[in-house]
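A single protein chain has been omitted; all remaining protein chains appear in their positions.
The letters A and B name the chains in turn, as written, and every chain counts its residues from 1.
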Amino acid sequence: MANNTIAEHVYVPFLEEKKGLLSWLVTTDHKKIGILYLISISIFFTLGGIIALLMRFELLTPVADFVDPHTYNVLFTLHGSMMVFFFIVPGLAASFGNFLIPLMIGAPDVAFPKLNIGSWWIYLIGTVIVLIALLQPADTGWTFYTPYSATTDADVVLITFGVFVLGFSSILTGLNFIVTIHKMRAPGMTWHRLPLFIWASYATAILQLLATPVVGITLLLLIAERTLGVGFFDPDKGGDPVLFQNFFWFYSHPAVYIMIIPAMGVISEIIPVFARKPIFGYKAIAYSSLGIAFISFLVWAHHMFTAGISEVAATIFSFLTFLVAIPTAIKVFNWTATLYKGSIQLHSAMLYALGFLFLFAIGGLTGIFLGALASDIHLHDTYFVVAHMHYVMVGGTVMGFLGALHFWYPKWFGKMFNETVAKIAWFLIFIGFNVTFFPQFFLGVQGMPRRYATYPEEFESLMALSTYGSWILAVGLLLMTINLISGLFSKEKAPQNPYGSLSLEWQVPSPPPHENFEEIPHVTDWTYGYGKKS
Amino acid sequence: MTWIPEVASNLAGKVDGVLWLITIMSVVFFVLITVLLVYFSIKYRRRSENDETPYITGSEPLEIIWTVIPSILLIVLFVHAFVVYKDMRTPPEDAVDINVVGKQWLWQFDYYNGKKTLNELYLELNIPVRMVMRADDVLHSFFVPQFRVKQDLIPGRYTQLWFTPTKVGTFDLFCAEYCGTGHSKMLAKVVVLSPEAYDIWENGTQVEEGPAVAGLVPAELGEKLYKEKGCNACHSVDGSVVLGPTFKGLIGRKGECTDGSTYTADENYIRQSILEPQAQIVKGFQPVMPSFKGILSEDDISALIAYMKTLN
Partner (left out) sequence: MEQASMDHTHGHEMDPREAYGISKFGMWLFLGTEVMLFGGLFAAYAIFRAKYPEMFLEEHKLLNREMGAVNTCVLIFSSMTMAVGVTAIQRGKRKLTSLMLLITILCGLAFAVVKYFEYSAKFSHHIYPDTSIFFSLYFMLTGLHMLHVFIGIAILSTVLVLTMKGKFNQKYSTPVELGGLYWHLVDLIWIYLFPLLYLIG
C-alpha cells in the first residue's frame, strides 16, 4: 500500500536540488538565476573597482607618472562601462529581484522562467563582446559622445554592440518582472498589500522596458556612423553631434533610476524589520516610485545645460528636475519617520540601510546644485558631478545592495555570517567611501574638471586624500567579501526567520525549496503589520 | 586652500549666491535628517525582544507638511538659479566679441582688431566680452572657474558665453568636455589687464611680459614659449610621439615629407614649419598644425630654435 499514497513532502533546499555546474547553467529556478547574476555582477564590480583603484593611484600625483594619458582614458571608459552596464543596471534588479519577487508575492516562479535564464545568457554574451573589444580599447568614456566616438581609432563598434546586447537582457528581465507582478500574485495579495520592494521592482521594470530600446537605437546609429558613414551626428554631413547626447540621455537618465529605485525598495524592507514598525507612509512610498519613474523620462537634458541647448529648453528641464526631487525627499522623510518609537536593532543590514539614508541624502541634495541652472554652469563636468554620482550610485545603490546581501543572506544561502566582522567591514566601507568622495565636492567647486589624467598642482592634496580613501574603501569591501564567503562554509544553519519579518519570503524555510511554497499562501494583510494589536 | 575660487567676473558673485543658498538649505535638511537618524537609533534602540512598538502607519498632516515645505523651498531655489542663469545667457549690447576656436588640443583666440593668440586670452578689465566659439574637430568646453562660466564648443556650430572680468590677474582656462588624449593638457591662461596695460598689448606686436622675460637667455625663453604657446600639446621633448614629431634630437634630423620631398631640420626648416606648417610635413604626420604667423615674433622663433638645440 505504501506505493500509491501521495509521497510525503520532504523539504529539499533549492540549492541541493539538481547538482552540477551544467544544471546551474540551464536552470529555470529564479533563485538560482539570481545567484548566477549575483556572482557575475560581483565579479565585474570587483574588476571595475580595481580599475578605479588604478585610476585613483594615477591621480595621487598631478602628472601622468603611473599610466600615460591615453591609458588613463581607456581606464575611465572601462570603469564606467563595466560599472554601469555590467554591474549597476542589472544589479539589484537581476539578482535580488529575481530571488525575491516570486517569494514576496507568493508565486512559485517568475512568469517566463526560460526567458529568465535566457536573459542571463544574453547578459553574459554582452559582457564577453565588450571584453573582446578590449583588444582595441575604447577611450570615449562610457557616454560615447560624438564626434569623438565616431572618429576615434578604437573598436567602438564592438563595445557599443556589446552594450546593445546587454540592453536586451535588461529589457527581457523587465518584461518578465512586470508580467510576474501583474499576473502571479497569490490570492489576497492585492496591490496595496505588496511589499514596497515589489512596487520598486515594478517601477524599475517599466523603465527597463521602455527606456532601454532608446539607447539601443542610439548605439545602432553610432555603429552606422562608424561603419556605413551615416551622418546623423556629423556636422559635415548635415548632422548634429548634440543629437547624440539627447538620444543617449533619454535612456541614461531613466537608467539612473533603474539603478536607485530597487535600492530604495530594499531600504523599505530592512527598516521596518529592524525597527519593528510599519513603514511610515506606505502609499506615498509606493506611488512616489511610480512618480519618479514617470518624471525620469522628462529630465534628460539636465545633463546638457552647457551643451548648446536653448535657454528655454534648459529652463524647462531644470524645472522638471526640481520636480523629481520632491517624491525623492518624501521617501527619505518616510524612512526616517519609520524609526520613531521603534525597537531598533543595529544589525549590519540595518547599518547599511541607515548608511544609505545618510549618504543618499548627501547625494540627493547635491543633485540640487546640478539641477539648478546657474550653479550647474559652474559645476558641470567637474569633480562635483563625479562626487554626486558616486554618492547616489555607491552611497545609494551599492549600500542598498550590500544591505540586501546582509539581510537576505540567511534566507538565500541558509547560512549565517559573522555579524561582528560585518559591522567592522561596514564601518570601513562607510568611512572609506566618505574620505574618497566627499573631498571631490570641494575639488569640483574649485574648478577641477573631470576625466583629467593630469591636473594643476593646487588640487593635489584633496586628490591624494581621495586616493587614500579609496584604499580604506577597498579594504572594507574585501573584509566584507571574505566574511560573506566564509559564512557559506560555516556549519551553522540559518533559522527560518531570524529577524522576525512578516514578509512572505521569511515564512518559508531557509533556503526555500525549489517550488517556494508547499501551498500557495492566502494573504490577508500587508507585510508591515509590526506592533499591530490583532 | 580656498573653498571656492576667487570672484573675478561680474557673474561669479551671483553664481556664488546661488551656491550659498543651495548649500544653506541643504545643510539644514541634512543636519535635520542626520540628527533624527542618530537620535532615533539611540533613543529607540531595542531593549528586549518583547519591546512594544506603536502601530503607526503614517500621518497625513505631517506628510503634507513635508511635501509642501520642500516644494516651496525648491521653487525658490529654482527661480533664483533661473534668474541668474538668464543674466548669464544675455550678453549686453556693448559686449566685445572674441572668436574662440577649440581644437585638439589648443585654444585659438581671434580678436576684433585682427590679433590672434594661442592658449592665451587677453582681456581688458571691466569690459564685457562675448566669446563666439566653435570647435574644429570634436566637442570641447570653455571653462574658467574664477569667472564661473562654461559652454561647450561644437563642430559645425557657434556657441557663446559672456562675462565682464572684474579683477586684474591671470586665470586658468580648462577644457571641460572630454576630447581625447590631450584633454587634460588643453589648458590656457586668461590674462586680464588694466586699461593701460591692455592698450600696450593691443597696439604692440609683442606680448608685454615684463621683467620675467627680460632676464631670460634665448634657450630659457624658448622653453617658456614651448609650454605657453601650446607646442607641448603636440610635440614632446622626450622622444615620444604625440601629434607631431618630437623636438628631441630634431635639429639636424633628415627625413621624408608627405609630398615625397626630403627635409633637413635646420633653422630655416623650423622657422618655415612654424609660419607655414603645411609646406613640408614630415611623412607619417597629419596636416593639423596651425600657423603661428602673427603670434610668435622672429625673436620668439629664434628662442624656440635655441631651446630645441639644447634637446639634441
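What we mean here is this: a residue touches a chain if its C-beta (ideal position, glycine included) is under 8 Å from a C-beta of that chain, and two chains touch if they have at least 3 such contacts.
Just so you know, these numbers come straight off a predicted model, no measurement behind them.
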Practice item. Please identify which of the visible chains the hidden chain touches across the whole complex. Key: A
Check your understanding: Which of A:86, A:247 or A:369 touches the chain that is not shown?
Key -> A:247
**Study point:** Touching the absent chain when the full complex is considered, from A:230, A:316 or A:346
**Key:** A:230
Point to revise | Omitted-chain contact residue, chosen from A:221, A:279, A:304 or A:349 | key: A:221
Point to revise | Residue touching the undisplayed chain, where the options are A:57, A:112, A:438 or A:499 | key: A:112
**Study point:** subunit A residues touching the omitted chain (full complex)
**Key:** 9, 28, 108-109, 111-115, 171, 175-176, 178-179, 182-184, 209-214, 216-218, 220-221, 224, 228-232, 237-239, 243, 247, 250, 514-515, 518-520
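Just so we're on the same page, only the chains that are shown with their structure count from here on.
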Revision key, fill the gap. Per the C-alpha centroid definition, the whole-Å distance linking subunit A and subunit B comes out as 34
Revision key, fill the gap. Within the complex, subunit A is touched by subunit B residues 1-5, 14-15, 18-19, 22, 25-26, 29-30, 33-34, 36-37, 40-41, 44-47, 51-59, 62-63, 66-67, 70-71, 74-75, 77-78, 80-82, 84-86, 88-89, 137-139, 141, 143, 145-146, 148-152, 154-157, 159, 172, 174-185
Point to revise | In the complex, subunit A residues that touch subunit B | key: 69-70, 73, 139, 141, 145, 147-148, 151-152, 235-236, 240-242, 275-284, 306-308, 311, 314-315, 318-319, 322, 325-326, 329-330, 332-334, 336-337, 339-346, 354, 357-358, 361-362, 365-366, 368-369, 372-375, 377-378, 380-382, 442, 445-447, 449-456, 458, 461-462, 528-533
